[in-house]
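Mind looking over this structure? Questions follow.
Note that one protein chain is taken out, while the other chains of the complex remain in position.
Which chain is which? They are A, B and C, in the order written, and residues in each are numbered from 1.
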Amino acid sequence: MTTIEAPATREIPYVSAIAEAFGQLMREDPNVFIAGEDVALYGSVFGVTRGLLKEFGPQRVVDTPISESGIMGLGLGAAATGLRPVIDIMFMDFMAVCMDEVVNQIAKIKYMFGGTARIPLTIHTMAGAGTSMAAQHSQSLEAWFCHIPGLKVVMPSGPYEAKGLLVAAVRDDNPVMVVNTKTILGMKAHVPEQIYEIPLGKANVVRPGSNFTILATGRMVSESVKAAEMLVADGLDVEVIDPRTLQPFDTETVVQSVRKTHRALVAHEAVRFGGIGAEFAAQIQEEAFDYLDAPVGRVGAPFTPVPFSPVLEKEYMPNAEKIAAEVRRLLGKQA
Amino acid sequence: MTTIEAPATREIPYVSAIAEAFGQLMREDPNVFIAGEDVALYGSVFGVTRGLLKEFGPQRVVDTPISESGIMGLGLGAAATGLRPVIDIMFMDFMAVCMDEVVNQIAKIKYMFGGTARIPLTIHTMAGAGTSMAAQHSQSLEAWFCHIPGLKVVMPSGPYEAKGLLVAAVRDDNPVMVVNTKTILGMKAHVPEQIYEIPLGKANVVRPGSNFTILATGRMVSESVKAAEMLVADGLDVEVIDPRTLQPFDTETVVQSVRKTHRALVAHEAVRFGGIGAEFAAQIQEEAFDYLDAPVGRVGAPFTPVPFSPVLEKEYMPNAEKIAAEVRRLLGKQA
Amino acid sequence: MDISNGVLLDLHRRMVRIRTFEEEAGKLMEAGKIPGALHLYVGEEAVAAGVMVHLRDSDQITSTHRGHGHLVAKGGDLRKMYAELYGRATGYCKGKGGSMHISDLDLGMLGANGIVGAGPPIAIGAAFSNKYRGTDNVTVCFFGDGASNEGTFHEAANMAALYKLPVVFACENNGFGEFTRQERHQAVHDIADRAAGYGMPGIVVDGMDALAVYEAAGEAIARARAGSGPTLLEFKTYRFFDHVGIRGMGVIYREDAEVLQWRERDPVGLVETRLAEQGILSPEAAAAVHEAALADVRDAIAFAEASPFPEPGALMEDIYTVSRGVA
Partner (left out) sequence: MDISNGVLLDLHRRMVRIRTFEEEAGKLMEAGKIPGALHLYVGEEAVAAGVMVHLRDSDQITSTHRGHGHLVAKGGDLRKMYAELYGRATGYCKGKGGSMHISDLDLGMLGANGIVGAGPPIAIGAAFSNKYRGTDNVTVCFFGDGASNEGTFHEAANMAALYKLPVVFACENNGFGEFTRQERHQAVHDIADRAAGYGMPGIVVDGMDALAVYEAAGEAIARARAGSGPTLLEFKTYRFFDHVGIRGMGVIYREDAEVLQWRERDPVGLVETRLAEQGILSPEAAAAVHEAALADVRDAIAFAEASPFPEPGALMEDIYTVSRGVA
């Protein structure tokens, strides 16, 4: 790399962090290619592949028909024969159209083949509500994939994580799903210019604290930091942890925190019932039972499809206020 | 109905309970039809539709091409226009081929349409490992569907439940997924001959007990009863609860039990990580925190695709011994 | 085919109503008054109108993400439509669906859909139901050139032909799936060529010519209604605006010249010229149709803007049907 190190303060939006990572990954490894709907000529409807076609050409930045199963299978066949594909599925909701490829093929082929296969495949997608796109363009379905042995799942909480986790995902020799949140694509933060990795499977303590732990994913990380600030007035010193990787989950870091703080809450944007927060909460109480002074709380979306109308969607969305309120409710329940 | 009440002891296998329910449902409502692969001429590979073609003809017992998305969509379109379809998806693993229809269409159409639609659709399928059918014919994926607002999910634990829950599912005006477990299709138990319903959303206390609660689904219910017998020697009086319906989940019955017993474990055949047991455990500790003397334990399959080789599959399968062992381990952790 | 003057005027009126509905909606979206994404139907009006004049209220259609035109043509209530676009409680979906889920089950409009390719399986279900219930209703399945590459189309087409279902597959080939030109998403020129692989007729139709649409659709629908099975109609058409919103020119994926060329065959203009030539519609009468449409649309917009947003409690309603007393 000949680029001059940018100042440590270089701030770029989440969307640019992704595009930058893609460019650098493709430069470092000729086997990396990206395929998806409108990723080439148009640079993706979210802008995450802008500029790539020009630099890498149509062989490596591949516009596809609207055929998610075909695209995902293309990624699998290419990965099994030596390439390192990135498959972009525009909205996470569309994962439902290619679940077989992801879950029954990509995740399991290595095991079913007795270990002989290697599937270095990255699935890249956008989750989350908040854009008035209604029930089929707003879901956060990461819990489905965390339940499937053979997959890894990451969920970046900001620009720094977006780049570092994407790099780690693509370099990993396993299928990794990168679940971005569309409403934070404009979020700006410091992102090193050179290529770097955030190790998979390691949680990050975003805000240290001593007497309450909030474990949050994706967009809920920044909301939890806001909630933590609000809760200072309640005499709480909240630790906020971002697992970064949901599968494999860094139980250790989280449990250590809870053993220190004695109280915990898990927050995500997905529907609360059956969300990944249930797994996290279950693990926390299993591993830190003796340390808990209150039940492990959970904040997630209510049990309804995502509504269109902005007034309803606002009510639907988990946010800092709801997290803070739930923390307060939990403390009322304290043993 | 003119059939004479059979003796209260009539015992029939699970598979016959399903077939009997289908017949009675089709007799009572001309809008009920069944579509799926090899459900008509062959009577289904599991035998659950045997005899129906002869009685109801090919218009109401419909063999389909191998086109799960097409079949599921057919069910939806028919349900939205006045019929009451049962869609049979041979193995639950194949649900991955038609997830969009189930999750983005069937589950959400009522809500997206502002309530104007009514989708009285039953999805009928077979889950579970233990038949040397390997990773793509053995999964228990109910957690996926429990996470999706708009769906209901039931999981019968034996012949009596198989019939009663199926009847309730088909009569319900909402989409309901019936998740059977293929390894208990031969299990025999008392099944009333007349048509009857088991109400959706109500858990059943299978075995009353005073100082430990096991909440188990599907095949794990009978395994848990066995485990309970084993644990008598440990001085435990285990209550076994079968939620019967996973979505909506009868939190109340379970929490009441745990408030009495102070200790609980959730058992299912699905992969433990991210399984529905996580949700149940999370709810139990939320609602009964002050009553718990030990963490809520969970038994499920290990984090691996289902292996083919019988020796590995045996190791894979949760069962009574593993449940009993986990109960003992939990007690060691007791506060 | 013999077309009565009444039908011709009806066709024209439906097209104008769609055009007006869409142009005003586009402006309101650009002005920030309508949230979310609008996929507008401008340029493709002849298809919706030419098909829908053949349908009864009891006939069903499945629609797409680009669904306003279909519902307007099927007789949808413009007030409820605009209220829905605005996310108001008075909308077709009480504000819960928005543009991509607009629907009217009483008119057999089984919903716009946010998932490309979701319509065909649903359409064959409705058609199966029509047959099962012994009606002679027909279901028309609208889908795009892009959608023709989804596996769902394949599965539904095969099943429709197999079961001889009363369904018509109406492919609106506007030359693009989002920003990808047809020749970059499939190697065939005519999507109608796919019909033979299922055992049904496949017919290419000029989708800018309302009368051509009328004629082809009439035959296919009659065929379906008579129990003779499905047909695949491919309507060659063009979207004048962008994939989302109203910007139609100066875009990266097509030349302005191409847009202008297609606009020369503007379906509304074409039908007006034709009707004028035949002496059925004077310029004044045509203008009156436009004015009436605009008045209706303005009324609908005013209704929407005056309508309340959903109450907060509405969030958790309409998820499940209350079934024998239990929600």
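General observations
One rule holds in what follows: contacts are C-beta pairs under 8 Å (C-beta built on N, C-alpha and C of every residue); 3 or more make two chains touch, one makes a residue touch a chain.
This structure is a prediction, so every number in the text was calculated from the model and none was measured.
Of the chains displayed, those contacted by the omitted chain across the entire assembly are A, B, C.
Only one of the listed residues, A:Ser44, A:Gln105 or A:Thr122, touches the absent chain: A:Gln105. Of the candidate positions A:Gly128, A:Gly150, A:Gly164 or A:Gly277, contact with the unshown chain belongs to A:Gly150. Among A:Ser67, A:Ser157, A:Thr181 or A:Thr304, only A:Ser67 touches the chain that is left out of the view.
Among the residues C:Gln186, C:Ser228 or C:Ser323, only C:Gln186 touches the chain that is left out of the figure. Considering the whole complex, the residue from B:Glu37, B:Asp173 or B:Glu326 that touches the absent chain is B:Glu37. If you put the hidden chain back, the residue from B:Phe56, B:Phe145 or B:Tyr316 that touches it is B:Tyr316. For chain C, the residues touching the absent chain in the complete assembly are 149-155, 158, 161-162, 184-188, 193-200.
Summarising the interface, chain A meets the missing chain with residues 33, 59, 64-65, 67, 69-83, 85, 100-101, 104-105, 109-120, 149-150, 152, 171-174, 199-201. By the touch rule set out above, chain B reaches the unshown chain at residues 37-38, 41-42, 45, 63-70, 93-94, 96-97, 131-137, 302-305, 307-312, 315-316.
Definition applied: only the chains that are shown with their structure count from here on.
Using the average of C-alpha coordinates as each chain's centre, C ends up farthest from chain A. As a whole-number value, the distance joining the C-alpha centres of chain A and chain B reads 31 Å. Centre to centre, using the average C-alpha position, chain A and chain C are separated by 36 Å.
A straight line joining the Cα centres of chain B and chain C is 40 Å long.
The set of chain B residues touching two or more other chains comprises 100, 104, 111-112, 149-150.
Each of residues 93, 95-97, 101, 113-115, 151, 319 in chain C touches at least two other chains.
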